[in-house]
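Note that one protein chain of the assembly has been removed; the remaining protein chains are unaltered in position.
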Amino acid sequence: MTKPLQNIILGAFAIYALVPVYLVVLAAMRSEADLFSGPLTMPWPPNWQNFSRVWNESGFSVFFMNSVKISASVTALVVLCAPLAGFAFAKMKFRGREPLFVLFLAGLVVPAPSVIVALYGNLQEFGMIDTHLGVILPQAALLLPFSIFMMRTVMQDVPDELIEASTMDGATPFGTFIRVVLPVVRPGIMSLILIVFLISWQEYLLPLVVLQTEILKPITVGAASLQGRYGVDYGGIAAAGLIAFAPLAVLFLAMQRSFVRGLSAGAVK
Amino acid sequence: MAGRKFLRPASSHSDFPMSSRISYFFLLPALLLYSVFVVLPILQVVGFSFFDWDNGIIGQFVGLNNYSRLGGDGVFWAALSHNAIWVVLTLAFPLMVGLLLSAILAERKSSTIRWMAAIYFIPRTVPLVVAGIIWGWIYNPLFGLLNFVLDGVGLGNLAGAWLAESNTALLSLNVVGAWTFFGFCVVIYLAAIQSIDPSLYEAAEIDGAKWWRKFRDITVPLLKNSTLFLGLYAAIEAMRFFDLIWVTTQGGPGYATEVLTTHVYKTFFLVGDFGYASVLSVVLLAIVLTLSSISFWVLRSK
Partner (left out) sequence: MNKFAMGAIVIASTVTAVHAETAVTQWDQFSQSGISAAGPAMDELITTCAPALDGASVLRTIAPSIGIRDSYRLAVSAGKTPDLAYTWPAASVLAGYARVGALAPLDGYYEQYGWDHINDFYRGRNSYEGALYAVPMEQDLMGVYYNKALFAEHGIDLPTTYAEFQAAAETFKSAGIVPVSFGNRGRWPATNTFSLILGLTAGKAAEEAVLFGDTPWTNDSFKLAAESFQAWANDGYFPRGFNGVGYDEANALFLSGNAAMTITGTWVLQDMIRGATDIDLGVFMLPPMKDGIEAGTMWGEGSQWQLSATASGETQDAAAAYLNCLLGDEAKQVWVQKANTVVIGTTPEELAEWGADPVVQEFFTAGLATSENNFYDLHTTLPESVTQVLYPELQLLIGGEATADEFLNKMQTAWELAIANGERWIP
């Protein structure tokens, strides 16, 4: 395979990756009247009104803050639970360790539509329907399998000597965990935070079903609902879609190394 | 609590010299959250499947009655076949592409690697719902980019209704799924490639091996673990994805893009037949659990 051919391949897939993104940017700057005048025409001057309209009138400023709030809460909750559990699975011996780990792993495969109805009924009983809590708790729970798996992998790399030394100094297990282990696995936890935030931000079905009040909705639900029954507001939908994923793209670009390390934690073993 | 102190030789498995009760405390928050919001609904759905339901209100216990409907449910089998096709397509296309791209990239300078990997990964940051909307525009028969380009280069007779024709709908959607997935594969493979000993490649070059041979004989075999991981991940996702189809075709045209999750959703929400929808959910869960168990066994025995 020659170098030029390689470059063509690299370039072709770069186009594949970026053209839809470019289209969204383009569409976000057009108005409804441009719908049938060719998909690649760029209106001049570019129309920023779609963004301001969607941000202010259609309430996307609120949806955005909701997404931030929900994803941040989910991430915080996962970080509170997963490292502890991952550490236990990696370094502690107890009865039922294997079966419990498998139990958690099984949750990796649960499809949302299967459990959503039972979950809805339960949330109704708890009074959590139409609250952010009703979205945060299940989301965090559903992300635990992946997170615990990743944390266990990361924790397995912590040298046993470190832990033993700390124990021999009289530290409690929890103390060892906080003072010795966590600093060592901090990069892994950073990765976990980024990945959980990414996945939580993209969640659609759960908030769609649980949240009823308009001002509680996150950005994925808001963007999809613009594609309502009547009306062809493609400029608005594009602007909304852009607002929906631009933060994630920026986050990824800024923290690329961390993301990658986290993602490969499971694969490269 | 910490009991005796004693010296132990370093071992591959560390034992904390105390009762396992502490371990359970470490597990408690995760276990609690998980049990209430994941395990419980699953158990409930399994339970639901054994009852007769009317419009969301539970009725009598009917044992395995609901399950007997599976055999005659044409939509179920069509959906299952589509999930299977999706698995194969995902394994064939984005996975292979990711492997190839990462092998090419690995030899370039690190800034190139970082930029290209970032570009390929960007689609992964797009929520599937938004991706579905965007690609819906690309595929739109009236004003979409694809037909526009085809018309423009004189291939107008190839232009079609992509998402609207039974023989192109599933494939077209898979192109969207691949779009979000191949960058993920590139990233995973790149990380793994970086741990391959370069001297292996040098030795092969001395033997006169060209690029393709090095790729086939060294890179691919050594990346087997990553391939297994990605393959398993792709297979599981192929069984449980929902958003993409729901925001574009909802299983249409006809049943061409019906998958298990859309069938479950429709049976729960639109038809309101909770009993049978629960059956479908249980079957779906069983399939995925079996798939993952088998792969896990295979992975562990390596």
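By letter and in written order, the chains are A and B; residue numbering begins at 1 in each of them.
One rule holds in what follows: a contact is a pair of C-beta atoms (placed from the backbone, for glycine too) under 8 Å apart; a residue touches a chain by one contact, two chains touch by 3 or more.
It should be emphasised that the depicted structure is a prediction, and the values quoted were computed from it without experimental measurement.
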Full-complex contact with the absent chain, from B:Ala161, B:Val175, B:Leu228 or B:Ile287: B:Ala161
Among A:Leu208, A:Ala238 or A:Val260, the residue in touch with the chain that has been omitted: A:Leu208
Touching residues on chain A - with respect to the absent chain: 32, 35-36, 57-58, 117, 120-121, 124-125, 129, 208-209, 211-214, 217, 221, 224-225, 228-233
On chain B, residues whose C-beta touches the chain left out of the figure: 54-58, 136, 139-143, 160-166, 249-255, 258, 266, 269-274
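Here is the rule we use: only the chains that are shown with their structure count from here on.
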Interface residues, chain A side, partner chain B - complex: 1, 6, 9-10, 13-14, 16-21, 23-24, 27, 35-36, 38-40, 77, 80-82, 84-85, 87-88, 91-95, 97, 100, 103-119, 121-122, 137-138, 140-142, 144-145, 148, 160-161, 163-164, 167-168, 170-174, 177, 198, 201-202, 204-205, 220, 223-224, 227, 234, 237-238, 241, 244-245, 248-249, 251-253, 256, 259-261, 263-264, 266-269
For the chain B and chain A complex, residues of the former touching the latter: 1-2, 5, 8, 10-11, 13-18, 20, 22-27, 29-31, 33-34, 36-42, 44-45, 48, 97, 100-101, 104-105, 114, 116-131, 133-135, 137-138, 142-145, 148, 179, 182-184, 187-188, 190-192, 195, 210-212, 215, 225-226, 229-230, 236, 239-243, 247, 260-262, 264-265, 268-269, 274, 277, 280-281, 284-285, 288-289, 291-292, 296
